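Read through the structure below, which is laid out as structure tokens, and then see the notes.
FYI, not all chains are in this one, though none of them got moved.
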Amino acid sequence: MAKFVDINCDMGESYGRWTLGHDEEVMPNITSANVACGFHAGDPHVMRRTVELAVRHGVAIGSHPGMPDLMGFGRRAIDVTPQEMKDYHRYQTGALWAFCKAAGVELQHVKPHGVHYSMFEQYPALVRATAENVMEMDKHLFLFTLSDTKYEAEAKKTGVRIVSEGFADRMYQADKQMVPRKAGPHAMITDPQQAADHAVMMAKEGKIRTIDGTLIDVDIQTICIHGDSPDAHKIVRAVREGLEKAGLIVRPLREWFGR
Amino acid sequence: MAKFVDINCDMGESYGRWTLGHDEEVMPNITSANVACGFHAGDPHVMRRTVELAVRHGVAIGSHPGMPDLMGFGRRAIDVTPQEMKDYHRYQTGALWAFCKAAGVELQHVKPHGVHYSMFEQYPALVRATAENVMEMDKHLFLFTLSDTKYEAEAKKTGVRIVSEGFADRMYQADKQMVPRKAGPHAMITDPQQAADHAVMMAKEGKIRTIDGTLIDVDIQTICIHGDSPDAHKIVRAVREGLEKAGLIVRPLREWFGR
Amino acid sequence: MAKFVDINCDMGESYGRWTLGHDEEVMPNITSANVACGFHAGDPHVMRRTVELAVRHGVAIGSHPGMPDLMGFGRRAIDVTPQEMKDYHRYQTGALWAFCKAAGVELQHVKPHGVHYSMFEQYPALVRATAENVMEMDKHLFLFTLSDTKYEAEAKKTGVRIVSEGFADRMYQADKQMVPRKAGPHAMITDPQQAADHAVMMAKEGKIRTIDGTLIDVDIQTICIHGDSPDAHKIVRAVREGLEKAGLIVRPLREWFGR
């Protein structure tokens, strides 16, 4: 039986005069783009151009809402209330939605940016606020979560449509968590071929070879690759080719998950 | 034959810890709210609460996009390109749209904020950019314009749905332009009864008594009252009562203009 | 022997079109103004006018640096590093310094805004960063601290010049901490006379009558009153008069503390 998989990457993280990432090179090889919405990166012009680039390559679009912290690139926890987070997500997702609508495409998903993930592990109420926003805006939207986290468990309870991610460029621990970046350079996978093999194993066999050599089970539907590393576009291309060579059908979630 | 008229007012111009306007008192007496979208005023929480307040009172909602200039309250011209203006309007209108969608209502109109009006008189390309955004987002949206301006003339050429405003609290000149604020206090009408009479004359008879006493013709569908004057709520109430006493049916545009 | 005391209040918390506080009424009765510096409130125009107002009334000026969070009025903890906090304080204090220099006065003190106090209790490194900034900018500057807190204890170790505050409009617990605002309305003292009595007891006798009736010792040099309550100016006037009637000499710190 044919098996589908999606590849997602953060896109549109430039701002004004500042360029970040390799969107032109990366976009042709991914199937879902997480588009920054102006709070941590991405201004309205960048958003429009990113949506247009995605549409040109048949890439599905999701919002990538961030904390209101341009100076910190949305990487710092801010002590917001669940209602505040919900309002920020709604605002940003709505802004992106308008660019999608004008481009004739629908929004596919929401993927919270950066520091949300650690905030979610601490405060389940923030997960509920996030999921509620998604469902109230459009019950067909997917919310990206991390496999085997409190975040995912809490999100599941809300009834929101969940899609689990695996990271092609990150090593995992035996407890299914990613090796923290600050643990050292071995936390990251920078060799394109190694990232591709890692992705194939996750997507095709549902397995991850952890940093201590053991095999763990995962159930993921989308492979994430970080877009802001210098060689991101090489990793993305290798992962795409690897997945296709392994017989997987690489398509945007909306095309095989149903609406 | 019954004649309809709409009353609009700028709403949701608070921001964070700062409160501006008398939204609670004003909302019950207007029929269309121009809601600030975060660039010149209005944060995501204020936007949500303003939308909820409008929905509670059956008031139709429009976006009130501003220049990206919180410090200047969107009152200073910025030398933006037409594409930049279009992107800013799209972003802000989309953000507000999301709050409307979650509240179960549709966006009715777009009314550009403050300094847009003088920018429009100088640069017709900015009018076209504004109108294009409105039409590309939703061809049913109304764009608010000022009667007998270059802005209105240029907007008409684009095919966007236009609604003409008259100001209940501003004096007019014989050339159909408003007396500039800087001309002195007589530019403003601060007496509620006088504002009401002014509004009735515009809405019912299509006439304005100008500052030099002559009568001029106007064709307006909505009466605007500024929401940030200290007595705005009194003026709004007087105008509403005046219009109704004069036999006009005060309803949101969408209810009598068709969709 | 004559005893001196200072009265401080947060000033200059307006921003652009938005007005907050009663600076004109409050300024004549205080001796030290904590001036917002643009990150949580206060734009460059507000800063200039606030400095001019303070100079007119012989009020000494201190910077009131905040988190970079205009939307949250600097009241939300942000997970910044000590270096980031130091850089933010430096930037903001320098900006205010320029307005003081142009007005011909020197900066007297630094008082971190709002949420800093709870961040300081958790992270001593943030206290050190704060104190280092103050000393590196000018070793004569005072840093305002709260009596009997970890913040004060840590700041003392750095060698920075410390001034301890007592709050005239807040009730205290037997453990010398303020009753949290969220505990209810009894956390605040809103009666001007009661606030004045509270201040006199702290400043003259070094005692506080706590919420459960016990007497505790304090050693404070400046009395703080919140400037953004509706009746702030009445409380400030009552406190000033109360302190003077009690025989205290109400003067800016710099005038009696030496430089």
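As written, the chains take the letters A, B and C, and residue 1 is the first residue of each chain.
We take it that contacts are C-beta pairs under 8 Å (C-beta built on N, C-alpha and C of every residue); 3 or more make two chains touch, one makes a residue touch a chain.
Being a predicted model, the structure only gives us computed values, none of them experimental.
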* **Copy count of the single sequence across the entire complex, 3 present** => 4
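In this section, only the chains that are shown with their structure count from here on.
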* To do: Specify, for the interface formed by the sequence copies chain A and chain C, whether it is same or different in terms of residue numbers shared by both sides, with half as the dividing line.
  => same
* Structure fact -> Whole-angstrom distance, CA centroid of chain A to CA centroid of chain B, is 39
* **chain B, residues touching no fewer than two other chains** => 43
* To do: Spell out the part of chain B that touches chain C in their complex, as residue ranges.
  => 13-20, 41, 43, 70-73, 75, 228
* To do: Going by the contact rule at the top, pick out the chain C residues touching chain A in the complex.
  => 68-69, 71-72, 76-80, 84, 115
* Asked: Along chain A, where are the residues that touch chain B in the complex?
  -> 38, 44-45, 47-48, 83-84, 87-88, 90-99, 101-102, 133, 136-138
